[in-house]
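One protein chain omitted, others in place.
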Amino acid sequence: MITAILVMVVLAVAVGLVLGWSAVRFKVEGNPLAEKIDAILPQTQCGQCGFPGCRPYAEAIAKGEADINQCPPGGEEGIKKLAELLGVEPKPLDEAHGAPKPKSVAFIDEQLCIGCTLCIQACPVDAISGAAKQMHTIIAAECTGCELCVAPCPVDCIAMVPIAEDLPHWKWKYPVIELKRVA
Amino acid sequence: MPSPFILDRSSVTQVMAWVLAALLPGVAAYVWLFGPAILVTLALATVTALAAEAAMLKARGYPARPFLTDLSAIVTAWLLALSLPALAPWWLIVTGTLFAIVVAKHLYGGLGQNIFNPAMVGYAVLIVSFPVQMTQWSGPLALTETSLTLAQSATVIFGGDAPKATLDAVTMATPLDALRTGLLQQLTVDEIMTQPIFGQFGGAGFEWLAAAFLLGGLLLWALRIISWQVPLAFLAGIWLAAGFLHFFDAGRFGAPWFHLFAPSVMLGAFFIATDPVSGATTPRGKLIFGFGAGLLTIIIRTWGGYPDGVAFAILLMNLSVPLIDQHTQPRVYGTSGRGKEPPA
Partner (left out) sequence: MSRKLFKFKGGVHPPEHKAESNVRPLHAAPLPGKLVIPLRQHIGNPAKPVVEVGERVLKGQMIGAADGYISAAVHASSSGIVTAIGPAAVPHISGLPDLCITLSTDGRDEWIAHAPLDYQAMAAADLRMKLRDMGIAGLGGAVFPSAVKLDPGAAHSCPTLIINGGECEPWITCDDMLMRSRAGDILQGVAVMRHLLGSTEILVGIEDNKPEAIAAMQAAAQSLDFAVDVVAVPATYPAGGAKQLIETLTGRQVPSGKLSTDIGIQVFNVGTAYALARAVHHGEPLISRLVTVTGHVLRPQNFEVLIGTPMHTLITLAGERDGSTGALMGGPMMGMPMPDLEVPVVKATNCILVKSNALFPPLPKALPCIRCTRCADVCPAALQPQELFRFAKTGDFGRAQEYHLFDCIECGCCSYVCPSHIPLVDFYRYAKSEIWAREKEKRAADLARERHEFREFRLVREKKEKAEKLAAKAQAARAQAALDQAKPAGLAAAAAPELAAAPSDADAKKALIAAALARAQAKKAGVVPKNTDHLPPGTQREIEEIEARRAKIRELARQPLESEEKKP
């Protein structure tokens, strides 16, 4: 009986020591959780989550100040990944933050643009090129489709164009086979 | 629907039909050596299995036809029936089959999803719950004075009054039971082997039954429906483990031949351990799976609480399949087998 208790005590102490040591030894700098969350977020930087960009939202989730279902561009899949990372149940997207939309890019009607630079100031990823009083153009490859440039434009010359499926972007679909109902 | 647009002629139904066909020599030998009782058992198990399968498919919202015609339920039923004593009471057969189909197969997700071999789950449940009834083996005709006709067998199985004397006259302990009892009575193996129930190298009659299963198994292998790895490794496991023990103390451990040709080993090696769904899938994994099952069989037979160990051995190995598969992935074309590096 005594031996058993002794063994348990010694074991507990040993394990405790190892754990304590590794906590000191492998301490990670910075906030790795926020980094990991940020890596999952789509980086659209649209602010629909209620934070000024993906990174602040990631930090808020890491601190437990925000829920995981506030990012519409990330969609259901993003929520699932976050839930997996954080070990919580996935939940449906919070409608208050908007609904997922097909991915789009902004398009400036160059006939109407007055070169006011307001959209440049709004774009979170500097995807608009142009100088004051010059016509502005959107660099489609860099535009995240956040729509933040649409509202500031005083002449409403920016439209969001959904990305159409073409050959280079075509994907094989999930096979629609009659798997005689495979569970 | 993209390519390929042509298919080999194989189908699940065809695979299962061949398995059933390969069991026929065994069934024939059974009838020849032990009387027709097994036919009643087989029929009862088949009907129960089909009914259970149909009910479960309906309950789970699956179309019944394609799954009933794939014959997998009948294979399960036959394997279970052939593992049971031929004169087992009807409720034993029905309970075992129901358990196999309902719990071991469908509650795990149906065809292709079960972790354990359904027939062996049914068998294990029966032997744990009803050890006494599981000993009603009919003895080899060569050793019993009387034999039962088909009708008489059916009467016995369905619990009708068969004269107690007749029943006692036709049932006998299996060789494995006899060995076990004898050893408990401190007899040596050689002394036990003089009993009439033992034949040339296995049990009288039983050895020929085993040979018939072996024949069917070789047919399956020739048709490439089963791979050589599992049966060979299984038999090797039995042979080596039994031989090792026999070598050290021939007085207390049965000879390897005896163990190989004891009932259930050939059936297990070629028909049960080779069940693709619950077995290992990689070539090396199949070797490990078979060998492990053989080894465990002897260990359970020798030191366990039940006379035979094939069922438990296979179930235990079923449990370790994911692990075995994961660690025995074959070398993929152009890789060294582990990471992505090129072969040396």
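Just so it is clear, A and B label the chains in written order, and each chain counts residues from 1 on its own.
Methods note: contacts are C-beta pairs under 8 Å (C-beta built on N, C-alpha and C of every residue); 3 or more make two chains touch, one makes a residue touch a chain.
Since we're looking at a predicted model, the values are computed, not measured.
Visitor: Touch partners of the unshown chain, restricted to the chains that are shown, please.
Guide: A, B
Visitor: Among B:A37, B:A73, B:L87 or B:L111, which residue is in contact with the omitted chain in the full complex?
Guide: B:L111
Visitor: Which chain A residues touch the hidden chain?
Guide: 38, 41-45, 47-48, 50-55, 112, 114-116, 124-127, 133, 142, 144, 148, 151, 154-156, 165-167, 170-175, 177-180, 182-183
Visitor: By the contact definition given up top, give the residues of chain B that touch the hidden chain.
Guide: Interface residues of chain B facing the absent chain: 1-8, 10-12, 14-15, 66-67, 70, 72, 110-113, 224, 227, 276-277, 279, 281-282, 325, 329-335, 340-343.
The rule is simple: only the chains that are shown with their structure count from here on.
Visitor: On a C-alpha centroid basis, what's the spacing between chain A and chain B, in Å?
Guide: 54
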